[in-house]
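Only one protein chain is missing from this complex, and each of the others stays in its spot.
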Amino acid sequence: MNNEQRRRERLDRGIKVRTDGLYAIMSLRELCYLTVPRLVLIVGMLVLPLVMPSMYWQRVISIVCIYALLALGFDFLAHFVGLVCLGGAFFIGVGGYLAAILNTFLGFPPVVTIPIATLLGGAICTLLLLPCLPLRGVYFAIVTLMYPLVLMRIIEALNILGGTDGIMGVASFANRWIEQYFVISMVVLFLFGLRRLVNLDIGLVFRAVKDNDQAVRASGMNITFYKAIAVFVASCLGCLGGACLVHIYMWSGISLFALDFSILPIAATVIGGAGTVVGPVLGCFILVPISELLRAFGTLRIVFYCLILVAFIVFRSEGIMVYGQRKYHQFERWVTI
Amino acid sequence: MDILIYGTINSMALALMALGFALVYGISRVPNFAHGALYVISGFVTWGFVRALGVNYLLSIFLTMIIIGVIGALIYQFILIRVRGMAISEIIASYAIGLAILEGLRWGGFKGMTYTLPVFVEGSVDIAEIPVDFHRLVVVGIGGAVVAFLWLFTHHTRIGLALRGMAQDERAALMLGIDSDLMAVVAMALGSMLAGLAAILLLPLGNIVVEAGYNVLILAIAVCIVGGLGSWMGAVLAAFLIGFAQILTVRYLGSHYQMVVALLAIIFTLILRPSGLFGQQKELEERV
Partner (left out) sequence: MNNQPILEVQEATKSFGGIVAVNRVSLDVRDGEILGIIGPNGSGKTTLINCITGFIKMTSGKVLFRGKNISGKPAHKIADMGITRTFQIMRPYYSLPCYKNLVIPLFSPRAKRTGGWRGGGKLGDRDTVGIDILEEIGFERDSFVPYKIASTLPTGYLKRLELARCLALKPEIIICDEIFSGLSMSEIASMVPLIERLQMDGITLIMIEHRLRELFRVANRVMVLNFGEKVIEGSPEEVMADDKVKEVYFGSEEVEEVMSHA
């Protein structure tokens, strides 16, 4: 039979198999294989503010980090729990308004408002999203889509919380270096934290809820409760971002509910590589500076994100980090059959 | 009395907005988040024909409906079909397309108060001593006709029955020789045409603004959730519920509370009766 066909095989590199699960790290080479990418990431991010040419770009880094927090939350919810959150702006808005209120009406300094806004905001968001958690996935998408749009209109119509003008005069961070390093370190912290979380036992339960929630119910666990925990984690991330944002801009208004915050994390996740927690952060680093450059074009940048997003989804691109990880961990060869 | 009249008008308007969304979700289980975008595009296309090109109004309406149906079908055929079955990707893709269209229109300079469509019939009539525009009566009339037509279509024509079959059980429909992809395209085209019809009927009552796209999306989703995702009769009933609730709030609390009503309606439905009024979702969910 001369019907030879070629097929591409992908095999894990030997070094990956040896170091999987940290069972046997025998040499410096294997140690480096594992740690170098992570070190590059951490060091790179910490060094970033120092190498930025101007204050404008330093501010951009802070904004990137805030979007990165949202993107981390989105990736976590979508690919590890199965809930698609179409309204990141909801978390930013709630966290931001809370921080602004705590600061302007109660006079707390940022050091106090940020943690409170994060946790309280997370609790409020989870509570508001609770009704749709026992239901199927599409309801969660619909409700998260709607909340920012509706809240924006309600604040505008009822003219509460500062209405269209917003709340002004929010205190800023003590010093711009603190501002930058705080958000950067938060991103790094939560990046590694989430990676750890999804491999803990409770993380496995989340992934199981995504895979097959009936089986999880049959094992005696209340799915709604675990979904609520996951939503709480993601909304804390978003609210943290919102609180920081408000202190950076010293103002909070309905633009916190803008579509930018909803769609950019999704685009960043898809481009950067869904499922790898690093991918979304990378995606933000790519998209946010581009968006800054495109600011002159007004809302065209949203069209831009959306079109790239659709292109990636339709052509089933795996995303940059997934591609990168594959290249790093596996090698390919052609095999004739 | 005037509550009755305004309520009916408002409810019919909501029903028209929501039917397109309900149809597409009911048949292909894809939430069409581009619904609002299609609504606004229809408005602008009609405006283009009527004001810019000076085409006869009726002809423009006809052309717009066809164009918007084609646009909807194209969206499905080229984008959504490739992500069919992958729930997360479907949702994201549909949302992204909707946003792209709406924000693209906003960037294109289509904002401001300068775009209007003429009403069908000028003047008003007094019903029980309350002045009602003719146009609003036309809205109610056509709305009722559309609902009746839909009912007949889905119960008595082959394509309509095929669509219902697909809505109930896609696999079974496939086995009976109903091409589910084709049906989904048809559903999407129909849904877009309904959005277009709603736009054509409702936009003359105000201006064509991009914000209307988001408002329509919110209201359509609210109505569909209360009525039960996938049930178009439920959507009609829910439209009446929410429509009257909104008019009552406007009367007694003030007109800014309309959106609050929509939000509260959704939350209450999800807490008390998640499958909505006529939703079959609960039953389907129970199949293990």
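Note that the chains take the letters A and B in the order they are written out, and that residue 1 is the start of every chain.
Simple rule for what comes next: a residue touches a chain if its C-beta (ideal position, glycine included) is under 8 Å from a C-beta of that chain, and two chains touch if they have at least 3 such contacts.
Small disclaimer: the values here were computed from a predicted structure and weren't measured.
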| item | value |
| --- | --- |
| Among A:189, A:204 or A:335, residue touching the chain not depicted | A:204 |
| Options A:29, A:196 or A:217, residue touching the unrepresented chain | A:217 |
| Touch list for subunit A against the chain that is not drawn | 201-202, 204-205, 207-208, 211-212, 214-223 |
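The rule is short, and it goes like this: only the chains that are shown with their structure count from here on.
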| item | value |
| --- | --- |
| Length of the line joining the C-alpha centres of subunit A and subunit B, rounded to whole Å | 32 |
| Of subunit A, residues touching subunit B in the complex | 78-79, 82, 84, 86, 131-132, 134-139, 141-143, 145-146, 149-150, 153-154, 157-159, 214, 259, 263, 266-267, 270, 297-300, 302-303, 305-307, 309-310, 313-314, 316 |
| Partner subunit A, residues of subunit B touching it in the complex | 31, 33, 78-79, 82-83, 87-89, 91-93, 95-97, 99-100, 103-104, 106-107, 214-215, 217-218, 221-222, 225, 229, 256-260, 262-263, 266-267, 270-271, 274, 281, 285, 288 |
